[in-house]
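Note that this complex is displayed minus one protein chain, with the remaining chains in position.
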Amino acid sequence: MVKTVNAPDGFEGPGFFATGVDKIIGLARANSLWPLPFATSCCGIEFMATMGSNYDLARFGMERMSFSPRQADVLLVAGTIAKKLGPVLKQVYDQMAEPRWVIAIGACASSGGIFDTYSVLQGIDKVIPVDVYVPGCPPRPEQIIDGIIKLQELVKHESGNRRNSNEYKALKDSYQIS
Amino acid sequence: MTNQEVLDHVRTKFADQILEFDEPYGMLTIIINRDALLPMVEFIKTDEVLQCNFMTDLCGMHHPDQLGRELGMVYMFHGMRKNIRIRIKCFMPIDDPHIDSITSLFKAANWMERETFDFYGIKFKGHPDLRRILNMDDMDYHPMLKQYKLEDGTRTDKDDRFFGRDGHDGVEFDQRYIK
Partner (left out) sequence: MSTEPLEIDTLEGEFSTLNLGPTHPATHGIFQNILTMNGERIYHSEQTVGYIHRAFEKIAEHRPFNQITPLTDRLNYCSSPINNLGWHMTVEKLIGCTVPKRVDYMRVIIMELARIADHLVCNTVIAVDTGALTGFTYMFQEREKIYELYEEVCGARLTTNIGRIGGFERDFSPAFHQKLKKFLAEFPKKFQEFCDLTERNRVFMDRVINACPFDAERCLNYGFTGPNLRAAGVDYDVRVMNPYSSYQDFDFIIPVGISGDTYDRYIVRQKEIWESVKIINQAYNNLPEGDYHADVPEFYLPPKDDVYNNMEALIYHFKIVMGEMDVPKGEVYHSVEGGNGELGYYLVSDGGRKPFRLHFRRPCFIYYQAYPEMIKGCLLSDAVVTLSSLNVIAGELDA
């Protein structure tokens, strides 16, 4: 028995269904996100376990991992990011096309984790804007899936004009992203 | 071979260069001058009796209290045929940190000496490519020296007071343990 997603609210009649454009596009985007796994350390192994058959990320539409940033929607940063890797991360993020989202998986990606040292970036939100933080060291696969479901809620309810708004432009300027 | 036999065999050639020797927890440890390093390593590698043709490890040390001998190098070798393990240590002053490189004898020493240079600033004479390996290339200090802090002083999201650093009102900290 195949479970389908619920249709958004709208006005239905014989042979037609009317709803907002934002809602349809949000629904389509949320259930077919193409992730870019940016796995650096231990959280990467838990991410591999999430992709495996026991926890199965493909149920949520993330069947196809894209390793090319130009074709990806979501950047899943799993693991410690050192200061040496910061510019590389920014370069990968810059290459992604709008709309794009970022999930920071694990304590190291969210805030530096247990590594409060001179060489570790204390959270990837120092270089790129982040949408969802998944805490844990490493987070269990169920937690990672919870983070992805929260992102799907964000994507479903995002307004169509968000990427052109002034607040978004100010956010991009604060990170020096063109 | 017991440690005493190994020591006697090494003493046949390097009796005057061995400054100290000891056997902490079963591993023979010899302290020598840094000039005697390359000949001694070549001897224990090529010698018929010892045949220590495997370099297990090398690392640096910093003893800020030992004036004139602050920086140290520790080498560990393993002769698999007879299960011989030897540790060789050399000390040098902090204002003149240089020592011979053993990459000509053991290729495994290449990156390990680069790591020691990166962390302690010890320069290896004869190393093919001595530059930083783990830290960023534009870093201007050698982080493992004891006077440098662990944390990045410019970070803004963590308040040192809540981590028990830099003193806390009313609580004493033993200054020996705060670096």
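Per-chain residue numbering starts at 1, and chain names A and B are given in the order in which the chains are listed.
Everything that follows uses one rule, which is that a contact is a pair of C-beta atoms (placed from the backbone, for glycine too) under 8 Å apart; a residue touches a chain by one contact, two chains touch by 3 or more.
Keep in mind the model is a prediction, meaning the values are calculated, not measured.
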Margin query: Tell me which of B:V10, B:I30, B:M55 or B:L130 is the one touching the absent chain.
Written below: B:M55
Notebook entry, point to check: In the complete assembly, which of A:A7, A:A28, A:V88 or A:I149 touches the absent chain?
Noted result: A:V88
Next item on the list: Just the residue numbers, please: which parts of chain B touch the chain that's not shown?
Entry: 24-25, 27, 29, 53-57, 59, 61-62, 74, 76, 80, 83, 85, 87, 106-108, 110-112, 115, 119, 132-136, 143-144, 150, 176-177, 179
Check: In terms of residues, what is the contact footprint of the unshown chain on chain A?
Finding: 38, 40-42, 45-46, 48-49, 52-54, 67, 79-82, 84-85, 88, 92, 114-115, 117-120, 137-138, 140
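By our rule, only the chains that are shown with their structure count from here on.
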Checklist line | Geometric centre distance via CA averages, chain B-chain A, whole Å | finding: 44
Checklist line | Interface residues, chain A side, partner chain B - complex | finding: 83-84, 111, 116-119, 122-123
Next item on the list: Could you pull out which chain B residues touch chain A in their complex?
Entry: 134-136, 143, 148-152, 155, 157-158, 163
